[in-house]
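Working notes, beginning with the structure itself.
Note that one protein chain of the assembly has been removed; the remaining protein chains are unaltered in position.
Letters are used for the chains, namely A, B and C, taken in the order the chains are written, and counting of residues starts over at 1 for each.
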């Protein structure tokens, strides 16, 4: 029993923080999200060179072979600075390949993800907001050895910048007929329509499949393994979003605390008044508790798979509510300037509105907690 | 359009307040609830003499012929002092008789209610917490000209002190077969088992019917009038409870404000701190808004019957939530003494727990608002 | 206690409804041409400045007619009653009460004929919620005032022709007083005025900072006496804040929200079958009714000639929590779509402006706690 990070993990945190503070401070974030790509390819390369893109990828495939607890440390930092990048998407795509891909498939894709030359994403659900295998409706036709896809996956994160998409589809009526395949971002018939987002540090797109052919060798895993793999990656996705939420929530709190100390009204810093102080204390309480839940979920992802679904749902349910409140209260406690484009707090508010539905909102995860608990 | 009380109504308020302050201050309330009867018969007589028991009863039956807005004024005052008495029950029983009773029945019962010699109550539901005609399940057998009742009505308010009970039952399978009858409190076969209450200023009992005979002349109203009459009296009951809630909530706020002004901590009255001041402001906001809703509902009861169901549900839903919070926050803001038997604030907390489910809690009334609104 | 309207009032309501049916341009935010037409029709009826006395060219409408007019317009999602919100809300009533005949003749016709556009200079940096300590100074030099200082959160300053401006005239060194405050009417094209935009979190430019450097204002442009500025402003404020139009606006948002819920699914089932969704909607409905009725109480006080009470602060607090919770429910119903740009999404960000404008919720709580409940100041 040990609730704490190792020295290596603390070092990792410092490295990531230093890199982001130096290379991607908030003015750079604001600049990047105005560019067509929305992120910095150079910084992406740099992350790859420092080994940060392959933390979870085993060493034999060019990664660092670390675990989710380490990955969470990194995401806390990318969340803190609202670092715009296809990091989570790429990591989740790699995790599916690592999870059920064949040796050959892993060798083919994991090293090029770890070295930063391929960006990945997930295109799982065509039934929006049904965060389970039930959300996969797209049914492939068979044409010889290949599958042919016709349909649409809405709300695909980073769709416009992904070199490869892990696509879920059905080959029959059962859940055993679920399939996952790696589809090239520029395969003929695949069209991505970007969708403007509220949180512009994140990208969304609709992926349209028009007679897209999927070769047998691009289909991941043995028969009947895709369903469970989808469930697992949805949990991993929720955990990743949670980890970024921690960092973002802490930054929102820090920014509001600092404003409360500096802003003088009626002759005192407003942070002296309990009407300001107490909501800040509640934010802190929520964040610390949320951290406990997320760290536990990350440990479960590494070491106790059976505990993952409940741990993840408790974390995401708690965090979705808490971070939403933090975003709103943070803006409100900034008073009128919270409403301006100039102050950063609004960017965290927008992030909270991004994070809440991502991989299921509080209602979804509360419902799941209840089902898992048999009530 | 006029949102305010008349001079007569303000006068009524002063009269009731003066009487209760003089005759039934809080130490008297505390004494009375330790007595077997739980209220003061002398004071009841006095209320009758002053005409306060028959505000709503038409003048030709010995009442004052006033309306619900007047009655609300009086209930605000009885709520303020947590006046222990079977007032609401008696008034509601009279209102059913006045509503659908025959001329003869009115002459028989209304004057003896108005003059204080008979206490009444409602025994409507045998399906607890189904606040509609669906909650009436008790089915009477016919024996010649009389109906025979066998069964139980739980949670009957003031059952132990009622001289007459307005009982709802069924004579067949349709809602048209619903019936209401006046049953004497000491009729053979009727047994009341008192149930200890959390809010001891209020009384509950289970009424058991064992071959209780109801004569035809005691059945109220023409056929098929009982169902609508039950619906109407449930709304009136909710309005009456709301009016008492206003008074109680205002008293809880006043007591907490006064404590916040007097109690010194860290060198200041605690009422200086926003952590105390702001919840008090929220209480005030809730109470004033609740008043608006209740006064409107009272006006609708007098003048616009079609608007009653929605107006009552909006008031009771809002008030159930608000008063619950006020009770809890009131105790909490009193700090440790709020937890003691000695301070009055706990009595208001208990009243809030009484009032919330009475004639439907916030969930019930929110559901009803939604149904009435067609969503 | 009477919540009915007289037959005359009901007849007026019908008149408004007919007018709207005939003249509604089909959208709440028409293009300038259609808006101009809409305003012309309103001017014909004297519904701009409807509650102002007929002697000054107003419509002479009663408080209740005004209430009915606003409520019906809002319910029908009609465009606003003119576009000079600040001018009609603040400047007109203040001019009528405090203006010289010359000032009235000069400014009221434009206001009544929808040809004006005013902004108001109240807030200053570092004194957002604390009007009594404003710093902008006017020094009298002969027949002119020379104004120096800065205003912030000035809505539409970049388009307004005039600013209704509060300055400090006293030479008293202690600044935290309302005594020295004076009201000036200043053309926005005066030399020495500079307007800098403030962009909102949704990228919209409506607020501004306004800088005043040696701006010369003729003494004839002073409204009321020196030191009366506070009363000039507050008198106007009292009569325009029943909160009823806010309640009516919320009724419409709730209708939208119910429609959104009708088209959404939750946990695989229609969202309207979800008990928590239904109850939240119902709770909004109850609270919006409370807002409306609180507004009616405010009206009654007006009708009785009583001083306005705390209904404004109460309704602002109610409104703040309703805005937050409605936005959260709406985005929750939208799910992934809530991550994209859209009306509800913009509303979920924009309400922060309305919640904070005119005093944050904490300021409202202080007002209630200190002025009504008599708790000690912090």
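Note that in this section a contact is a pair of C-beta atoms (placed from the backbone, for glycine too) under 8 Å apart; a residue touches a chain by one contact, two chains touch by 3 or more.
Worth saying up front: this structure is predicted, and the values here are computed from it rather than measured.
**Q** Quick one: which shown chains sit in contact with the chain that's not drawn?
**A** In the entire complex, chains touched by the missing one are A, B, C.
**Q** Given that one chain is not shown, which residue among B:26, B:187, B:328 or B:372 touches it?
**A** B:328
**Q** Looking at C:190, C:276, C:321 or C:354, which residue reaches the missing chain?
**A** Result: among the candidates, C:276 touches the missing chain.
**Q** Return the single residue from B:197, B:213 or B:289 that touches the missing chain.
**A** Residue touching the absent chain, from the options given: B:197.
**Q** Would you mind spotting which of A:61, A:109, A:169 or A:296 touches the chain that isn't drawn?
**A** A:296
**Q** List every residue of chain C that touches the chain not included in the displayed model.
**A** Interface residues of chain C facing the absent chain: 266-267, 274-277, 279, 378.
**Q** In the whole complex, what residues of chain A lie against the chain that is missing from view?
**A** 1-6, 9, 69, 253, 257, 260-261, 268-269, 271-274, 276-278, 280-282, 284-285, 288-290, 292-293, 295-296, 298-300, 303-304, 313-315, 317-318, 321, 362-363, 365-370, 373, 375
**Q** Provide the residue numbers of chain B that touch the chain removed from this figure.
**A** 128-130, 134, 154-155, 195-199, 202, 204, 264-266, 273, 275-276, 324, 328, 331-332, 335-336, 338-342, 346, 349-350, 353-354, 356-358, 361, 363-364, 367
FYI, only the chains that are shown with their structure count from here on.
**Q** Find the chain most remote from chain B, comparing centres computed as mean CA coordinates.
**A** Computed centres place A farthest from chain B.
**Q** Which positions in chain B are in touch with at least two other chains?
**A** Within chain B, the residues that touch at least two other chains are 273-274, 276-278.
**Q** I need the residues of chain C touching at least two other chains; which ones are they?
**A** 362, 365-366, 378
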